[in-house]
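With one protein chain withheld, the remaining protein chains of the complex are depicted in position.
As written, the chains take the letters A and B, and residue 1 is the first residue of each chain.
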Amino acid sequence: MAVSPSSASTPVQTSSPSIANRLSRLVQPLLLLAPAGVWLLLLLVIPTLMILNISLIPGLRPGEIPGAYGLGNFLRIFDPINLRVMGRSLYFAIGTTIICLLLGFPVAYWIALLSPPRWRNLLLVAFVLPLWTSSLLRDYAWITILRPTGVLNSLLGAIGLPPQSLLNTGTAVIIGLSYSFLPYMVLILYASLEKLDRRLLEAAADLGANARQAFLKVTVPQTLPGIAAGSLLVFIISLGDFIAPELLGGASSMTIARLIYNQFLGATRNWGFGSALSMILILAVSLAIALLLKYGDRDIESY
Amino acid sequence: MNAPSRSPSSRRRFLQFSAAALSGVALANCRPQIADPGGNSGGSGSQNSLSIYSWSNYFDDELLSSFTAETGIRIVADVFDSNEAMLARVQAGGGAAYSIIYPSDYMVQQMIELDLLTELDKSRLEGLDRLLDQWQNPVYDPNNAHSVPTTWGTTGLVFSRSRLNPAPADWDFLWEQQSQLNGRLTLFNDVREVMGAVLKSLGFSYNSTDPAQIEAAYNRLRELKPAIASFTTDGWRDQIVTGDLLVAMGYSSDAIDLATEAPDIEYVIPASGSSLWTDTMVIPKTAPNPEGAYAWMNFLLKPENAARAVERLKFATPNQAAIDLLSPELRNNKNLFPPAEVLAKCEGIAPVGAATELYDRYWTQITSA
Partner (left out) sequence: MKRISWQTLFTWIMFAFMYFPILVLAFYSFNASRFSAGWEGFSLRWYASMIQDQRILSALQDSLTVAIAAVAVSAVLGTMMAVGLAKFRFPGKSLYRGVSYLPLIVPDIAIAVATLVFLASIGLALSLWTVIAAHIVFCLAYIAIVVSTRLSGLNPHLEEAALDLGANPFQAFMKVLLPEIAPAIVSGCLLAFVLSMDDFLISSFTAGGGATTLPMEIFSRVRTGVKPDMNALSVVLILASGALAFASEYIRYRSEQRRLGQ
């Protein structure tokens, strides 16, 4: 509405900016930014403040009268049992990050530097393609593979190895998480390795460095920002993942995400405690992001 | 934490607002006019569709289509796998579309206390007098004022006869054979059933409120923990057939149903007793289609409909007239209709009042360890 008067005035092209023009300069950004802003405010910012609020009411349950404010929910997190859950979540996240890095680096290196250039894009897309499939179904596939009578044990049996009992263990969770998030790691490492200055590698070789030295002294330092970005990304998403621990972890793999879920849609229905756990999770992730922004690669934003 | 305290008045108002709103989550459900436009894609307050929130095994396509054929009402069914999860979703505001919910006995009592249920208009129900005596005036809901008992059964152990030797006979089996069961046992994802079973194995009541007994049960359950593959209420069916699991805690209805598909599967009610549960139909206060809800209740109260559902879905019915219509084979199935001396040892799960907190805490510890 406010735009049309200004457009009517444009053909005249007076040199001094008219009031309508100035108005439109104010209205335009508002028009463009307000709808999304209001949406984010309503469904993201206010809700987050709300869980911060109810996390300060110990033992708040729906349908009950809220008690007084206090730090009870946060103190409860320091119960040994809850610390153990946090520790387990961290262990899964760090384990997954290390595995993804160890498996992902050679793949990204090979695609970025050793594969035929014209195939590079296609190879990369082919590698990350499973990322586009349903994450539930990927974890479900691992159930089929890892269960006691599953594919893995059939294969192991066929070559005469003893069966493994992996489903419903922490190992299964790490396998599921690593499988799910490896493509992210490869994507980011690839972007970083692609920019690698090859002349430095050549110079290192000229100066008598062997391949191993060149790798450690040139390639790794140059890709360090990519490694940091990839690692932190994988760490963050595996820390908050719910599906893999829930489907593959069984009775002994309670993680922070599962614990939160149980406080809201599970048996215990303690919204106050669940909100406190969510705040802790958000805090942990924010810390990781702060580290990433401080030491990481700015290019991370493009993912 | 600093920022909000700077403006105490607005902070307090914000807190009051959301806290009051929270405590009134149940109230939120009292606004079907909000729920309706989105609830059914078919249009607001459609009288042609009835949303049901139920356990997974209580209906099949045949039951639904025969209801639709008789009444013209289409059924939309959602399922839950524990009473607590159902209540959590209802309290979170996700229950406003349902006109029929299937809570179990103790949960009926809890929902009445939370003022979530409509008092039934008995003049609109036909055939309540055909219910067996013990369901005429149940403890959880005197005179069936809010609920219609529709199915009952027991909790027990499911196992494969050929894979497990010796066969389990009592809860103690789980501890005695723990090394054999290692990682191949599932228990319910249900605090009261699991804690109750362990209490029973110690010779206590399923509904114990004695902190010492509950703690003893917790400690015994903790011993068993390494053997437990997962806590799941109905996710064991396939795994027990393929042999991924050796023993599962199961509901009689699920177990008998599975046994007809896989003859190797057996069900046993533990000798020291177990839970005797009743699942009911209730109409929540927010029900958008109470007419349809009464129609559904009346449909299932009719002996021939109930009997046909039992024949296909293998749950026990409290409807004497329906039992009379069953095939002798089913009527004499000891797992489906256990003899009185077995039932005498079983208990219905009852609310435990203040001990709920204790149960929850131990349950969290067990599942988090």
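Please note the rule applied: a residue touches a chain if its C-beta (ideal position, glycine included) is under 8 Å from a C-beta of that chain, and two chains touch if they have at least 3 such contacts.
Note that the structure is a prediction, hence the values are computed from the model and not measured.
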Checklist outcome for this item: Full-assembly contacts of the left-out chain, visible side only, are chains A, B
Next on the checklist: In the whole complex, not just what's shown, which of A:V151, A:A203, A:V220 or A:L291 touches the removed chain?
Outcome noted: A:V151
Item to check | Positions on chain A where the hidden chain makes contact | outcome: 3-4, 6-7, 10-11, 24, 28-29, 31-33, 35-37, 39-48, 50-51, 54, 62, 103, 106-107, 109-111, 114, 121, 125-127, 129-130, 132-145, 149, 151, 179, 182-183, 211, 236-237, 239-243, 247, 257, 260-261, 264-265, 271, 274-275, 278, 281-282, 285-286, 289, 301-302
Checklist entry - What chain B residues would touch the chain not displayed? => result 17-18, 21-22, 24-25, 27-29, 31-32, 34-35, 37-41, 51, 56, 61, 76, 78-79, 81, 89, 92-98, 232, 234-239, 241-243, 261
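By definition in this document, only the chains that are shown with their structure count from here on.
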Next on the checklist: So the centre of each chain is just the mean of its C-alpha atoms; given that, what is the distance between chain A and chain B in Å?
Outcome noted: 36
Checklist outcome for this item: Seen from chain A, its contact residues with chain B in the complex are 49-50, 53-54, 57, 60, 62-66, 69, 81-82, 84-85, 147-150, 165, 167-169, 250-252, 254, 259, 262, 264-271
Checklist outcome for this item: Seen from chain B, its contact residues with chain A in the complex are 14-15, 18-19, 22-23, 25-26, 82, 84-85, 87-89, 91-92, 114, 183-184, 187, 189-191, 225-226, 228-231, 239, 242-244, 360, 363-365, 367-369
